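The complex appears here without one of its protein chains, the remainder shown in place.
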Amino acid sequence: LQVLGFKGRLRASVLREALKALGVLVWKVRAHFTDNGLHVRAVNAENVAMVILDVPRKSFESYSGQNLTVGLDLDRLNESIKAFRADEIVEVAINESLTLKNGKITYRLPLINPKAIRRDPKIPELNLPAKIVMSVGEFKKIVKLAEEIADDVVLESDGDSFTIHAKGDLESMRATLTETKLIEFSGGKARSMFGVYYLKSFCKAANDKDKLTIYLGTDYPAKFVLDKSDFRVEYILAPRIEAEN
Amino acid sequence: LQVLGFKGRLRASVLREALKALGVLVWKVRAHFTDNGLHVRAVNAENVAMVILDVPRKSFESYSGQNLTVGLDLDRLNESIKAFRADEIVEVAINESLTLKNGKITYRLPLINPKAIRRDPKIPELNLPAKIVMSVGEFKKIVKLAEEIADDVVLESDGDSFTIHAKGDLESMRATLTETKLIEFSGGKARSMFGVYYLKSFCKAANDKDKLTIYLGTDYPAKFVLDKSDFRVEYILAPRIEAEN
Partner (left out) sequence: LQVLGFKGRLRASVLREALKALGVLVWKVRAHFTDNGLHVRAVNAENVAMVILDVPRKSFESYSGQNLTVGLDLDRLNESIKAFRADEIVEVAINESLTLKNGKITYRLPLINPKAIRRDPKIPELNLPAKIVMSVGEFKKIVKLAEEIADDVVLESDGDSFTIHAKGDLESMRATLTETKLIEFSGGKARSMFGVYYLKSFCKAANDKDKLTIYLGTDYPAKFVLDKSDFRVEYILAPRIEAEN
């Protein structure tokens, strides 16, 4: 059997969540179907945040075809994937267009020339002294709180605890999580400030019970990793400069 | 007991759903209270779709009075009926105004002179070769999908299956339902295109589990019938012309 282009089958929910993880930063992506699975990496328009998505080959029910790179419009793809039930297996076929189908419904979408989409970024090597693992639900709750007060939020780690704080013109908030309240914690000294908008976005593709791993440095980009059962998404976020007080 | 005008009692939910079935096409109707029950038929302002509603006498707990025709403002009536619990029996009394009441609440609404409302349409005789019965939920799901792509949708029947397809400038979708996936199917050859907006509207008064019967011809008006346990509503929809490709 000679397959032109690519053909794979996977659960609709996996595709939906993976697209959502990308969609918080970018609208068009170059998607690479390789021997290892689907790989996408992209930087947002403001050059502040990067997303790296991997849906491994084993998360697909079947997977065949040549290695290829195509341009995808996430917005339209998101609309289409809604047509399928979360637990349904969807066939994704790529040749001159992209086709999504199950036994009953066929959906055809145009591809974008990948050359019309910004080049893949180089993934930076980061040496980050603190590692914090917590539930997405917990992180989200604190970030939402901080958002009410300020646009920037400070993430800080010392030997004992991980702290998130925000300071508005009049109000302030501080949430301190000691080791016992975290899933895992190896806290080197680290402190960086980030845009709260980004921290909030990173949680969108995750469920409250998913684990979030944060790798943190001082005035340095941080990594936020979601290890979902069927795919992995990593965000790298540039710090903001803390003004002197 | 001499009853002037009309007096009937029925479950609030029946009245509410029947009004909703009308409301998707028209705002003011002539309602006929006859020996057989409540009958309404009306054409929408664009002359594209007709609705025929029958709430049989047996769907009322009690039903008495002369035959009469009154003008109703559906919008106001809809607001009022919300005051009653779905499973409550409501008394509908009509004399110089319309009164809705249960033991506790009395609601009085003005009537509209029926002469101020567009005349009842004549119901066309249609000879339609294909009959398709499916759940409203299934139909709705496919229509919603098609709506994302195009304003028009083609319904097509052949001996084997019923197909709904839509074609946008760039995208297309096709849902094919074979006989085993339909509740009932006697498929003559038929193919007509309709405004997707109307197909969507027709589902509004129905629950996902209700049965929808479609009678289809070729470039010809189609009938969409909802047989609810307490009333029947039939929509007749004019086709759109398919442009040559």
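Of note:
For reference, chains read A and B in written order, and residue numbers begin at 1 within each chain.
The criterion applied here is as follows: a contact is a pair of C-beta atoms (placed from the backbone, for glycine too) under 8 Å apart; a residue touches a chain by one contact, two chains touch by 3 or more.
Only a predicted model underlies this, so the values are computations on that prediction, with no experimental measurement involved.
Contact with the undisplayed chain is limited, among A:Thr34, A:Ser172, A:Ser186 or A:Asn207, to A:Ser172.
Touching the missing chain, out of B:Ala83, B:Val133 or B:Ala238, is residue B:Ala83.
Between the chain not shown and the residues A:Glu46, A:Glu61, A:Glu148 or A:Glu242, the one that touches is A:Glu148. Take chain B: the residues that touch the chain left off the picture are 76, 79-80, 83, 104-110. Seen from chain A, the chain kept out of the figure touches residues 141-142, 145, 148, 170-177, 181.
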